[in-house]
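Note that one protein chain of the assembly has been removed; the remaining protein chains are unaltered in position.
The block that comes next holds chain A.
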Amino acid sequence: MPIKMTTFERHSVTPWLLLAPQLAVVAIFFFWPAAESLRQAFYVQDAFGLGERFVGLANFQHVLSSPGYWHAFGVTALFSLLVAAGAMGLALLLAVLADRVLHGARLYRVLLTWPYAVAPAVAGLLWLFMFDPVLGVLTHALAVFGVHWDAQLDPGQALALVVIASIWQQMSYNFVFFLAGLQMIPASLLEAAAIDGAGPFRCFFGITLPLLSPTAFFLLVMNSVYVLFETFATIDNTTLGGPGGATRTLVYKLYEDGFVGRDLGGSSAQSVLLMLLVGVLTFIQFRYLERRVAY
């Protein structure tokens, strides 16, 4: 941690007073629940919540051996992959275009970033309306091509619905970062290439894309985190995890088991596993940050 040379000396109580509110909030609403999760993951509660019994790793064993958990894991992974590919591809294309224009650049930026302000729950609802079986515009458009759309019955279509809504929402986030990345590429580099006779496409694939790869990697992790946590609201407003678990992600399952199923031990074990997963993602992120600093 970098050290500031100049500090207030002879104040021993003041820093603690300043830190107290944050430490209190973090201790009560972060460390306490997190520790509770960790503890409950090793216990089983009886049906009335009166007694509990230490069971070691049995909760983890139970979770990790249940096909339902791995199904949710697979759904989450596929969901992440589709959203990352879709939202990053679209964002890169639009960011490259927005970086080129001289006129109206600010207007385009506003028109392409506002979906960031839309809640995931609302994004789900907007697309649910577009795909409504009775009056949805896209449902009717697809019918012209002979596609019968009913996301309440078709598992693939249900997943497509939440994926499209998530891509629509997450694109703007990626767009901001890609555009910032593009604007940091030194113009002299592209000029030199152009003088050497490289065309716009050559410049893009030879210079721009490699220089954007750290941004792309960062966004890949952030998009996965988005799918892990934020899409709960999208799912809860559209498909409710169905049909047949086709859109039941890890967090959706955690919520169902913990609050609907009242399985305290099992949901705590899932919490701990999720913490590990996020820990791994954060670690990867930090390794990447270190490397970027070394540039």
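Miscellaneous remarks
Just so it is clear, contacts are C-beta pairs under 8 Å (C-beta built on N, C-alpha and C of every residue); 3 or more make two chains touch, one makes a residue touch a chain; residues count from 1.
Throughout what follows, contacts and distances are computed from a predicted model.
With the options "Hpr(Ser) kinase/phosphatase", "LruC domain-containing protein", "sn-glycerol-3-phosphate transport system permease protein UgpE" or "Formate dehydrogenase" in hand, the undepicted chain maps to the protein name "sn-glycerol-3-phosphate transport system permease protein UgpE" (source: UniProt). Of the candidate positions A:63, A:82, A:158 or A:171, contact with the unshown chain belongs to A:171. For the options A:44, A:58 or A:130, the residue in contact with the chain missing from this view is A:130. Here one chain is not drawn; of A:57, A:101 or A:209, the residue touching it is A:101. The chain not displayed touches chain A at residues 1-2, 4-9, 11-12, 14-16, 18-19, 21-23, 25-26, 28-34, 36-37, 40, 90, 93-94, 97-98, 100-102, 104, 106, 108-123, 125-130, 132, 134-137, 140, 168, 171-173, 176-177, 180, 187, 190-191, 194, 199-200, 218, 222, 229, 232-233, 236-237, 240, 251, 254-255, 258-259, 264, 267-268, 271, 274-275, 278-279, 282.
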